[in-house]
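Take a look at chain A:
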Amino acid sequence: MSMFSSFTKVAAGFLMSASIVAAAVPAIAADYTKDNPMKVALVLHGTLGDKSFFDDAAEGMKAAEADLPVSVKIIELGYDRSKWEAGLADAADSGYDVIIAGTFDMTGYITELSPQYPDVKFIDFDDTPDFSKCECKNVLGVQYTTAAAGYLAGYAAAKISKSGTLGTILGMEFPTVTDFKTGFDQGAKAANPNVNILNAVAGAFNDPAKGKEIALAQINQGADVVFPIAGGTGIGSLQAVKDSGKLAVGVDSDQATIFAGSDPAQAEVIFTSVLKKVGNSLHQALKATIDGTAPYGTRQLLGIKDNAVGIAKNQWYEKLVPADVRAEVDAIEQKIISGEIVVATDMK
Partner candidate 1 sequence: MALLEAIGIGKTYPGGVVANDGVNLVIEPGEVHAVVGENGAGKSTLMKILFGIEQPNAGRLVLDGKDVSFAGPRAAIDAGIGMVFQHFSLVPSFAVYENVVMGSEPRQGIRFDRKRAIAEVQALSDKFRLKVDPLPPVSSLPVGQQQRVEILKALYRNARILILDEPTAVLAPQEVQELFVAIRSLVAQGKTVIFIAHKLPEVLEISDRITVMRQGKTVGQVKSSEVTEKSLAALMVGREVTLRVDRKPTDQSKRVAEVRGLRVVNARGTEVVAGLDLNVHAGEIVGLVGVEGNGQAETLEAIAGLKPIAAGDITLSGEAINGLPVLDRRGRGLASIPEDRISEGLATGATVAENLVSTKLTDRRFVRSGLLDLKAIRDNATKLIAEHSIRVGGPGYTVGTLSGGNMQKVVVARELSEQPKLLLVNQPTRGVDLGATQFIWRTITDARDKGAAVLLSSADLSELLALSDRLLVLYRGRLVAAFLNTPDLTPETLGTYMLGLSTQTAEDMKPALR
Partner candidate 2 sequence: MMDIFLTVFSATFFVTIIRTTTPLLLATLGGLVADLSGALNVALEGMMLIGCLTAVIVSVYAPWYVAVLAGLGVGGLLGAMMAFFAYRLKADIILVGFAVNILAAGGTVFALALATGGDKGTSINLQSQAIPAVDLSFLSAIPGIGPILTAFLSGHSVLSWLAAFLVFAVWYFLFRTPWGLWLRGVGEYPGAPEAAGIPVAKVRTWSLVVSGALAGLGGAQLAMFNYVGFTRDMTAGRGFIALGAVLLGARHPVGALLAALLFGTFEAFAVVLPGLFNWMPAELIRMIPFVVTIAALVLFSIRAQRALAMRGVK
């Protein structure tokens, strides 16, 4: 009994301190210092360790903590959808200044919660609320035109493909996923009008064995460059590419670099990755928040020129992609930035 009551005391203490902090949320951005940092929660509707999307966001938080007066708590809600809303609400209720959550899975909850917590700022990355329909003055939507980066990777892939057959593997079909492919297909066709692009939908983001089988099937059907856009499922596809000695395009983060330490052979086949620089963009958004320049209440659509998307130009890119192709890719990149080439996108 005594043990229990001591718990209650601790809890009461915790709650009290939390409410004091909540009451003392400073309105003026300049107040934040290293000793009185802006309190940020990165709420992931999943877990860390996906080696792409969520991990990249977490990397961005680390970078932000290094050079900004922020303290970040990463909250992993897991894969039980019925707990996501509750988890986000709990974060909003726990005295954070900024809550970061991503994708359309969380947008609805952000839309509902933001009017209830007007003093808390919300960053909705990789999706956006419909600002015409909601009272979301404290929400910042951050979206990425990944099609443009996909275009670059598709161009390079078609150029280095010997068979003229490419494979794409989607985890599921929704715009943030298909946008990669939309750009990739355009780029590939631009490089080689006769290119044959195989496509498969795995139906899951967490079935690597299946991702591996699908990639093997595509390779068997002639594909020599595979582009999995499928989270954990895609990790399996990369393994198939490694085993078959073909080439792959990574997704979201620089996957070759991620594998370099634990599995160098895996890194050797990923000639580039289509980067959705989530971490980088969030880092920027936090900086802008502290500066007071972040356009809350609107959506930001970030592209190549914002350094929010792109392809990884690392040592493997240098090694596996011939210099002339690299030069062409750089030229195209400039044309996209200048608007000379317009890449169709699924992001509206």
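On the choice of candidates, all candidates are chains of the complex that A comes from, given by their letters.
Operating definition for what follows: contacts are C-beta pairs under 8 Å (C-beta built on N, C-alpha and C of every residue); 3 or more make two chains touch, one makes a residue touch a chain; residues count from 1.
Here the structure is a predicted model, which is why all the values come from computation and not from measurement.
*Asks:* Going by the C-beta definition already given, which one of 1 or 2 is in contact with chain A within this complex?
*Replies:* Among 1 or 2, only candidate 2 touches chain A here.
*Asks:* So in the complex, which bits of chain A are touching candidate 2?
*Replies:* Interface residues on the chain A side: 46-51, 76, 78-79, 198-204, 206-214, 216-218, 220-221, 232, 235-236, 239, 258-259, 262-263.
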